[in-house]
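Everything on this sheet refers to the single structure shown next.
Apart from one protein chain that is not included, each protein chain of the complex appears where it belongs.
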Amino acid sequence: MSRPLDLHPDRLLPSDTGIRAIARELYASVAGLPIVSPHGHTDPSWFAKNQPFGNATELLLRPDHYLFRMLYSQGVNLADLGIGHHKATYDPRKAWRILAENWHLYRGTPSRMWSDWVFSEVFGFTQMLGADTADLYYDTITEALATDAFRPRALFERYNIEVIATTESPLDTLEHHAAIQADNASGAWGGKVVTAYRPDPVVDPEFEGFRDNLKRFSEITGEDCLTWQGYLAAHRQRRAFFAQHGATSTDHGHPTAQTANLSAAQAEALFDKVAKGSFTAAEAELFRAQMLTEMAGMSLEDGLVMQIHPGSFRNHNEALFAALGRDKGADIPMRTDYVNALKPLLDKYGNEANLSIILFTLDESVYARELAPLAGHYPCLKLGPAWWFHDSPEGMRRFRHATTETAGFYNTVGFNDDTRAFLSIPARHDVARRIDCGFLAQMVAEHRMADWEAAEVAQDLTYNLVKKAYKL
Amino acid sequence: MSRPLDLHPDRLLPSDTGIRAIARELYASVAGLPIVSPHGHTDPSWFAKNQPFGNATELLLRPDHYLFRMLYSQGVNLADLGIGHHKATYDPRKAWRILAENWHLYRGTPSRMWSDWVFSEVFGFTQMLGADTADLYYDTITEALATDAFRPRALFERYNIEVIATTESPLDTLEHHAAIQADNASGAWGGKVVTAYRPDPVVDPEFEGFRDNLKRFSEITGEDCLTWQGYLAAHRQRRAFFAQHGATSTDHGHPTAQTANLSAAQAEALFDKVAKGSFTAAEAELFRAQMLTEMAGMSLEDGLVMQIHPGSFRNHNEALFAALGRDKGADIPMRTDYVNALKPLLDKYGNEANLSIILFTLDESVYARELAPLAGHYPCLKLGPAWWFHDSPEGMRRFRHATTETAGFYNTVGFNDDTRAFLSIPARHDVARRIDCGFLAQMVAEHRMADWEAAEVAQDLTYNLVKKAYKL
Partner (left out) sequence: MSRPLDLHPDRLLPSDTGIRAIARELYASVAGLPIVSPHGHTDPSWFAKNQPFGNATELLLRPDHYLFRMLYSQGVNLADLGIGHHKATYDPRKAWRILAENWHLYRGTPSRMWSDWVFSEVFGFTQMLGADTADLYYDTITEALATDAFRPRALFERYNIEVIATTESPLDTLEHHAAIQADNASGAWGGKVVTAYRPDPVVDPEFEGFRDNLKRFSEITGEDCLTWQGYLAAHRQRRAFFAQHGATSTDHGHPTAQTANLSAAQAEALFDKVAKGSFTAAEAELFRAQMLTEMAGMSLEDGLVMQIHPGSFRNHNEALFAALGRDKGADIPMRTDYVNALKPLLDKYGNEANLSIILFTLDESVYARELAPLAGHYPCLKLGPAWWFHDSPEGMRRFRHATTETAGFYNTVGFNDDTRAFLSIPARHDVARRIDCGFLAQMVAEHRMADWEAAEVAQDLTYNLVKKAYKL
């Protein structure tokens, strides 16, 4: 059976003839704009060293928890996919065949769309992935990756990336960013790759190795990070260091959005417990809460934009976490409160127009109820795009439908790809552009906005808002 | 650049050609029906005194927290808009210019649609508001407002308002309603303006000035409102007084939907604490809860329809509340439970077919899960329309899509504009009519309802249900 791989030019645009015509025109006006990627998880060493990527499985399947979680849910053994320590013993080609044989599982998912774009646009396939094309795919991709045209920097340029942000821990040396900066300065390469400050390993008392991390934090900064003042000074120092390496933002991945507004004495006493490793779960939560407020205060000082990504129950699958570690597709969203949780921080800094906090959520029920009203009032708050499980056509539609009427477009910040799947980055931005243009086209077709206004908004959502919000 | 202001006759109707044709016909059948406005916040003195409205800013911007909250969220200083005590010192024309220069912020919001209707239909503008037309707008509107055709009573008639309800505290003298009634009786003016009983200031122990309010409540009624029996008697007396001034409903704006079913002795003991001003937050909540049940009992006696508007975290922005007071755009919705919260009241009165309680929500997740099942069972419950942040095209669509299959149309009560923005009242009702007709047209187009049935329902949703539900 012939199963052509066909990227239709109208894909994801609304099917209604009237709306689609408007959407096509809007999309055409933004499709070619450069990619600004203000938040994600690509590896800076790729761009620093510019070594070829490995084989198809190593690049496209093993690191992609969207792909392997679906296979796992249907009974596939993660060892056969080389996940975690199984990398040492698995057969990449066999793993790829498992993916290919199960390709129907991804029907209707964004992974399918992103992947099909990569297969078609990057590697030129014209037949769909499947059991019969598994080896053809594996070989073609693996061979291509060995060529210069598929090295990280070449793809960066081919992808028309204006700037990309990675995410590092305060304990990171940023050596790869320094190397890239050196190449930028010497003219060896022009690609702009910036870091972002993600302090969870030294902020969350329940993070694996937290106390060791504090010691390392001390070593790196020369501050005594087992004292509250030294700890805060170390953050200030590393934030400045990150800013020198291009960072314009921080990022905070907490279980909840809880913030706190403790007195200095209370905060210090709490830190002492935490630093000693002798604390309750409630104290850990309170410390994370207080640190969001501390970080907001530092952002007001140094201008770094603050991102909050709350509401994921990390490592929900106990046995899997014990066997294979974090980021194995077992993070599950939770119901998340913002209206009460953010109040302590907002009581302190909410009216600062020079502070910028970008809120994300995995709980869509808060879009219209909490997030849009909060962002539509507080000067310091903006709404990040639909995130993770909701970074999808339906998720993006729900985001715009639920937030626009209260927060408008101008309290949002454009698109984040938030991915380590470098090859699919253009596909992800393309999905956002198509969905936003479809939404705007509906507004025009329902005579809720003039066509020229929609065209302005399309430019803003694709390019202007993200640059402004992230100071890029 | 020419930016025409264009109210398209098909605006807000579905863009699908087949559905739109049906929707047009339905809409045409209800577009001209009189406005019945059963719940809102217009000022009765406008209609009693019939004085000209002030300038454009005073009428359209300063009182509209939808408009100024958006500006505030983008860093505009509320002092420059004359909010609160800044009224004494601000420049209305400059404030208007700020609005005009930021008009793009409202793209996609209901405020934009309501305002454009006012600009086009009431004042005849043909160019969109913007920096270039700011002064033209300001001058044209301000001049028009000085003419007789734009006085409150003239607009009331031009707007084809059959009846409008305002909302007053039990401490209000209702002098303006009395004056209007006198004019009605003498034939000086025929406009029907009724009040509604909103007892929050004497029901919520955490309301500003609660104990002073109880004293004033005693003075007005001659009852001893520091005793439970006197307090209840005062309510009964004022409810009757309100009914004499046209009230057919009460309204209750509580933080939650919690109700209680205390014994008389427990209620009296709780009231004693509350009246002495010595109570915990939990006791305040319990008292409000008990008072909803007490009010339901009185409604069963006197026939006033009961409205419950729960779930707003009032005055979330502490500093702003301290500086400028309530209703400054800083009320944020919260997650709200109904299924447990209403049970005590429903245990007592739920099966009374002669009692009518209209439920509202700011938490859309309860539409299909709790409210439609409750209203689709209990004889005393009806569903109010999409409220506040959800009083919008998308919000109304979500309301109908989520509630109709379980509660049907006939456990809903038509539209409430719930506004103090008098000039936009027809625009708001028009939005509801268009959205409802679009929803019905989709039902017809999908062959889920006959066209003649949809026409009947359109009449009911626009006119019959609201008159029946509110006994107007």
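General observations
Labels A and B are assigned to the chains in the order they are written; within every chain, residues are numbered from 1.
As a convention for this text, contacts are C-beta pairs under 8 Å (C-beta built on N, C-alpha and C of every residue); 3 or more make two chains touch, one makes a residue touch a chain.
Keep in mind that what you see is a predicted model, and the values were worked out from it rather than measured.
Of the listed residues A:P333, A:G350 or A:G408, the one in contact with the hidden chain in the full complex is A:P333. Considering the whole complex, the residue from A:Y72, A:Y338 or A:F360 that touches the absent chain is A:Y72. Only one residue in the set B:T248, B:T293, B:S365 or B:S392 touches the chain that does not appear here, and it is B:S365. Only one of A:L13, A:A247, A:A260 or A:A296 touches the chain withheld from this view, namely A:L13.
Of the residues in subunit B, those that touch the hidden partner chain are 16-19, 337, 339-340, 343, 346-347, 350-351, 353, 365, 368-370, 372-379, 381, 401-402, 404-411, 442-443, 445-450, 452-453, 456-457. Think of the hidden chain as still there; on subunit A it touches residues 3-4, 6-8, 10-17, 69-70, 72-75, 104-110, 113, 128, 313, 316-320, 329-335, 362-365, 389-390, 392-395.
Heads up, the rule we're going with is that only the chains that are shown with their structure count from here on.
Fitting subunit A to subunit B on Cα positions gives a rotation angle of 120°, stated in steps of 5.
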